[in-house]
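For this view, one protein chain was removed and the others were kept in their places.
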Amino acid sequence: MVDSLYTRLGGYDAIAMFATKVVHQAQKDELLGRFWANRGQDRLDSELQLLINYLVHKTGGQMYYAGREMDVAHKGMGITEADWARFVEIVGSVAGELGVKPTEGGEVMTFFDSLKGDIIE
Amino acid sequence: MVDSLYTRLGGYDAIAMFATKVVHQAQKDELLGRFWANRGQDRLDSELQLLINYLVHKTGGQMYYAGREMDVAHKGMGITEADWARFVEIVGSVAGELGVKPTEGGEVMTFFDSLKGDIIE
Amino acid sequence: MVDSLYTRLGGYDAIAMFATKVVHQAQKDELLGRFWANRGQDRLDSELQLLINYLVHKTGGQMYYAGREMDVAHKGMGITEADWARFVEIVGSVAGELGVKPTEGGEVMTFFDSLKGDIIE
Partner (left out) sequence: MVDSLYTRLGGYDAIAMFATKVVHQAQKDELLGRFWANRGQDRLDSELQLLINYLVHKTGGQMYYAGREMDVAHKGMGITEADWARFVEIVGSVAGELGVKPTEGGEVMTFFDSLKGDIIE
């Protein structure tokens, strides 16, 4: 049996580092930064942790995820095709930076692609 | 014994209407709007409800408030003296619009004033 | 247009009192008490507040309810037909004690009845 994507990505710490780097790059991005601007540290930290929990849960790690589904969480944010394209670009770039292998990188991209319909408006 | 501020303001519905109007005005405000911009509807609705809960709790209504304290909730948002002055102006204007009486209006203002130190940076 | 059940029951305070009395009676009940036994005060207070929020929301008051749906919240608790019958009895007795009128009392009972399928196992 093949290991879960969670395990093949390197487990919790690797996913937490991946999510942290993606969010930090998006936050500093000229186009995407508006989604993190003018928020308190507690909110920023909570939302990063929710993202980590979601990814751990979805890739097969032990995590009881009781947060919102993606459509509820993003409805009304006004996320565009261009925002999404930039975000996916950051995901790819961070995956490269962290040395994610082609097979796992492909699965990560396929996973994010499956969320697109629930997130953009 | 004097009634609680909660009761004298008209109870839950009056406080919910007050909070809703304050937040909607702040959201449309040129200076303050940035704190609500680019957020999803679920987050906006959750935070308005948290504000209602907090006010009901603090004025003496039956409400188990388990949200963040004001300092934790606002740390890092970069709220300035000018933001606060505008917010307090909106509070006063909505109180007037809703016919809050001078005694209760004074208590509301004193209450918000007591939060200032925890909220601005 | 007829007022919401929320308004006809007397609004937030009346519903909060109703929920509080129902829970306190259930908690002391020989049959039902097990669902509240050996829990901390914070958990008891949080769950009572969740019930109040749920009822305010469902009867038409202003309340953003972001808690679990009834089926998710109760799955695995092992609530039997007999438990439910006793609970409904307490609901009726508290409604009587608080002077809920027949029309509203009937609507409250119909409402609880609609939840039964999601709650018992």
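For this structure, a couple of remarks:
Chains: A, B and C, in written order; residue numbering restarts at 1 for each.
The rule we apply is simple: a contact is a pair of C-beta atoms (placed from the backbone, for glycine too) under 8 Å apart; a residue touches a chain by one contact, two chains touch by 3 or more.
Worth saying up front: this structure is predicted, and the values here are computed from it rather than measured.
Although it is not drawn here, the omitted chain touches the following shown chains in the complete assembly: A, C.
Touching the missing chain, out of C:Gly40, C:Pro102 or C:Gly117, is residue C:Gly40. Seen from chain C, the chain kept out of the figure touches residues 34-35, 37-44, 68, 72-78. Taking the complete complex into account, residues 11-13, 16-17, 20, 42, 45-46, 48-49, 52, 61-64, 66 of chain A touch the chain not shown.
The rule we apply is simple: only the chains that are shown with their structure count from here on.
Central chain assignment: B. Criterion: smallest distance from chain C-alpha mean to the mean of all protein C-alpha atoms.
Among the other chains, A has the CA centre that is most remote from the centre of chain B. One finds 38 Å separating the Cα centroids of chain A and chain C. For the pair chain A and chain B, the distance between C-alpha centroids works out to 33 Å. Looking at chain C, no residue sits in touch with two or more other chains.
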